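Of the protein chains in this complex, all but one are displayed in their positions.
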Amino acid sequence: MEFWRKIMNIDRRWVYLLIALSVTFPMIVVIKFPVEVTPVARQLYDAIDKLPDSSVVMLTFDYYPNAAAETEPMSIAALHHMFKKDMRVVTLSNIPLGGPTIAERITREIAAEYDKVYGVDYVNLGYKANYNAVMHGLANSIESIFPSDYTNTPLKDLPLMDSVKNYDDIGFIYVVADNATVDYWIQIVNAQYGVPIGSGVTAVVAPKMYSFVNSGQMTGLLGGMKGAAEYEKMVGEEGKAIRGMDAQSMAHLAIIFLVILGNIGFFATRKKEGKES
Amino acid sequence: MVIFTSVNKRQMSTILRISILALLFIMAFSISAFAQTVDESVFRLDRFTVLIFVLVFSSAVLLYTNWARKGKELFVRKIPGIDAVEEAVGRATEMGKPVLFIPGISDVEDIETIAGLSILGRVAKITARYDTPLSVPVRYPMILAAGQEVVEQAYIEVGKADAYDRDMVKYVAGEQFAFTATVNGWMMRERPAANIYMGAFFAESLLLAESGNAAGAIQIAGTARPEQLPFFIAACDYTLMGEELYAASSYLSREPLLLGGIKGQDFVKVIIIICIIIGVLLVSFNIGDWFVNIFRVM
Amino acid sequence: MEGISFLEHFQLWLRAYLILSLFSFLYRDNRFYRLSEHIFAGLSAGYYVGLIWQTVIIQQLVNPMVDNGEWWLVFPGLLGVLMFTRLIPKWSWVSRVSLAFVIGNTAGIYLISSLHGLILPQMLSTMNAVNTDGSFSSILLALVVIIGVISTLVYFYFSKEHKGILGVTARVGIWFIMIAFGAHFGYTVMARVSLLIGRVQFLYYDWGASIRQIF
Partner (left out) sequence: MKKTVPVVVAFLAGFVMVISFFFNTEQIMNWLSVTFGMDSLHGKTMEGFVLQWVTIVSGFTLVLGVFSIVRVNARAVAKKSEGWFYKLLTVVSVFAMAIPAMLPVSKDTVGGKIVFGIFPDSWRALFGTGPTSIYDWLFTYLDQPMMETMFAMLAFFIASAAYRAFRARNAEATLLLLTAVIVMLWRVPMGEAFLRLFSDSLPNYIDLFIMNGFNVAVQRGIIIGAALGAASMSLRIMLGIERTYMGKG
């Protein structure tokens, strides 16, 4: 009984250590639990996959670096998928910090792998304040909202933008976000301009998004790092999300183990105390 | 006149005059504008339900407030989390350790913050009475100003104006997690006996509450954000959920006038429950469209 | 990760140092954490000074007044300056006018937005929850939602002691609340663990690459 009493009042640092180990260990020793693809993630993949080659897709980076652990793998997997299919990609962000710089870094890195050329195969528009004005304005003319791209090159100097003037020239909008911008993309761009939209969001935002998928306003959904792992699996590009899934499983198991341990201790010591009194 | 019950007569007449003037101005303007553009209504008719709802709600609150003013006894049941606030401060006094109060991490444009500041006023009165040290770190300068005002007034009212130090309320950092890092470090070094979190909290709720628990403080939290409540419930001794946060300052003040607000709320709550039940019954018999449409205001 | 430049090495090591120094707080408070914490606090305050200066004072006050001739913005500017009377104890009551303006404004917004933006739509979707497709599970779901909403509301009823029918309903309410909170807690674990994985991946892959290249 003394043992259980000790377990119950264990120093919290042992708990921290257990979590730290359960997250680092799978990184060194790869186990690879199978990742099952959910129907909503499959729907998103299929929507992109069915688009004709060389069509134009808009990929948004509506997330702060805080949430990049969940969302960045989604953006990377999406870019792999699009460049593999020789699609042309226009990126933008409705977030002032993080989004635009992450977009710049990732697109250039992955484009290099597929020998894609900036300005011809992809363009990073960057950030403009006031999502409302941006989302409505793009319907009319992209150039009116973004006269120049993220690095201040005028759009008329970018060959890709010659053929991409507004939503009519865009086949699909792939929103990656950690906040409410997804709602606006759906309420404004999908509802009023009819562009199909799919999204990848953080695990915290995801439950709310299911209703949009159910009502058909949204074509496919990725939720959290697991969603990202599913997409990586479908594209066949193993990235940080699939590699993180083992750690995710281990950490969850560790927490469940702790809860069970605590409860065994609780009942063991309670029985004892009951007898004593 | 039911309105403006607690305000004195002169204030009342000033407010009345101004609001009547404002109303007259708008009416006159509406008519003139209406004459010019007949096709577009100045009053937004689509929001008529909301107007009715606002009027019903306001009259319920004001009616109960007026009854309270006339001396009618208003019963409000015990709310354990709020009673715990006084115990917690008492404990800090016995231990000679400080009380930490955080009025949320939102700016003043969030009503939860204002609820937090009202509770701060009551808590500061207790700490002033017992000469318990109080520390109020804030994240927005506007809350700094309001918080200092609230705490200073509390100390003056209890007759301890000398004991007031304006650095009790201090601006510590601008960003959410910088604020949390600073407060966590402070908790570990100063070991407060009681931590009170009242207002709008986000992801930092658990960071604060777990560190506070590790520092050995008794903790009471209150927020209206359902997504943060599970974490406060897991890590704090008492948690005020949703509506209880807004009720807390009235409850702690024990002023009948303020309790009128809670009673009015409860009255409207009963109406809401009845409406939901009627709506559900009508809709399940497929005759509820007209009823449900009353509530469609977006 | 070939050819990391000196600046990139420096940036990687700086980030790694900051991450590890903050994590060290989990063991106990120490001087590394304290150093990072104090720099963090100062930088974040300075960050807001820069942000407000550029986006509010310049973009919303100075530019409109100078470029568009919006002279009436003198008034909010004046209200803002009144806040400084807080620094002079004798005159500090004047700042209450500005405070009252901002707080009163919040109150006006919330009076409407709570009743219009929150209560009415939530009532509406609760009533519409009974619009089911007739299957057993959808009817059960509708029941759960309606009982849940009503019993939660009853739990927050302050005007009577929770006894009798009221007591039973309130008790059902607290059970519903606990199930919902448990679910939310469990759901959030995933997101938080992902963030930690992100940090560890940075240390292991990115910083690791830098270490391997140097040593």
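For clarity, chains are labelled A, B and C in written order, and residue numbers in each chain start from 1.
Simple rule for what comes next: contacts are C-beta pairs under 8 Å (C-beta built on N, C-alpha and C of every residue); 3 or more make two chains touch, one makes a residue touch a chain.
Owing to the predicted nature of the structure, the values given are computational and were not obtained by experimental measurement.
Undergrad: Given that one chain is not shown, what are the shown chains it touches?
TA: Missing chain, whole complex, touching shown chains: A, B, C.
Undergrad: Given the contact definition stated above, which residue among C:Leu73, C:Leu166 or C:Ala209 touches the chain not shown here?
TA: Within the whole complex, the residue contacting the unshown chain is C:Leu73.
Undergrad: Out of B:Thr93, B:Ser118, B:Thr132 or B:Asn195, which touches the unshown chain?
TA: Checking the options B:Thr93, B:Ser118, B:Thr132 or B:Asn195, the one contacting the hidden chain is B:Ser118.
Undergrad: Just checking the interface: what residues of chain C touch the absent partner chain?
TA: Residues of chain C in contact with the hidden chain: 11, 14-15, 18-19, 22-23, 25-26, 34-54, 56-57, 60-61, 64, 68-70, 72-73, 75-77, 79-81, 83-84, 86-87, 93, 96-112, 114-116, 118-119, 122-123, 125-126, 137, 140-141, 144-153, 155-156, 173-190, 192-193, 195-196, 198-199.
Undergrad: At which residues does chain A meet the chain that is not included here?
TA: Here the touching residues of chain A are 12, 15-16, 18-20, 23, 33-36, 65-66, 68-69, 97-98, 101, 203, 207, 210, 224, 226, 245, 248-249, 251-256, 258-259, 261-263, 266-267.
Undergrad: Contact with the hidden chain only, please: which chain B residues?
TA: Residues 3-7, 10-11, 14-15, 18-19, 22, 26, 29-30, 33, 37, 40-44, 47, 50-51, 54, 57-58, 61-62, 65, 107-109, 111-112, 114-115, 117-118, 120-122, 125, 140-142, 144-146, 149-150, 153-154, 157, 167, 170-178, 180-181, 203-204, 206-207, 209-211, 213, 224, 226, 229-231, 233-235, 241-247, 249-250, 253, 257-258, 261-262, 264-265, 268-269, 272 of chain B touch the chain that is not shown.
Assume only the chains that are shown with their structure count from here on.
Undergrad: Going by C-alpha centroids, which chain is farthest from chain C? Tell me that one.
TA: The chain farthest from chain C, judged by C-alpha centres, is A.
Undergrad: What is the identifier of the chain with the smallest separation between its Cα mean and the overall Cα mean?
TA: Answer for the innermost chain: C.
Undergrad: Averaged over CA atoms, how far is the centre of chain A from the centre of chain C? Could you give it in whole Å?
TA: For chain A versus chain C, the centre distance works out to 20 Å.
Undergrad: If you average the CA atoms of chain A and of chain B, how many Å lie between those two points?
TA: 36
Undergrad: Which chain A residues sit where two or more other chains touch them?
TA: Only 204 qualify.
Undergrad: Counting only residues that touch at least two other chains, what does the list for chain C look like?
TA: Touching at least two other chains: 188.
Undergrad: Per the contact definition, I'd like the list of chain C residues that touch chain A in the complex.
TA: Interface residues on chain C, with respect to chain A: 26-27, 187-191, 193-201, 204-205.
Undergrad: Touching chain B in the complex: which residues of chain C?
TA: Those residues of chain C that touch chain B are 22, 25, 28-29, 33-34, 36-38, 40-49, 83, 86, 92, 95-96, 99, 102-103, 105-107, 109-112, 114-116, 119-121, 123-124, 126-131, 146, 149-150, 153-154, 156-162, 177, 180-182, 184-185, 188.
Undergrad: Within the complex, which stretch of chain A touches chain C?
TA: 13, 16, 19, 23-24, 27, 66-70, 202-204, 207, 224-226, 240, 243-244, 247-248, 251-252, 255
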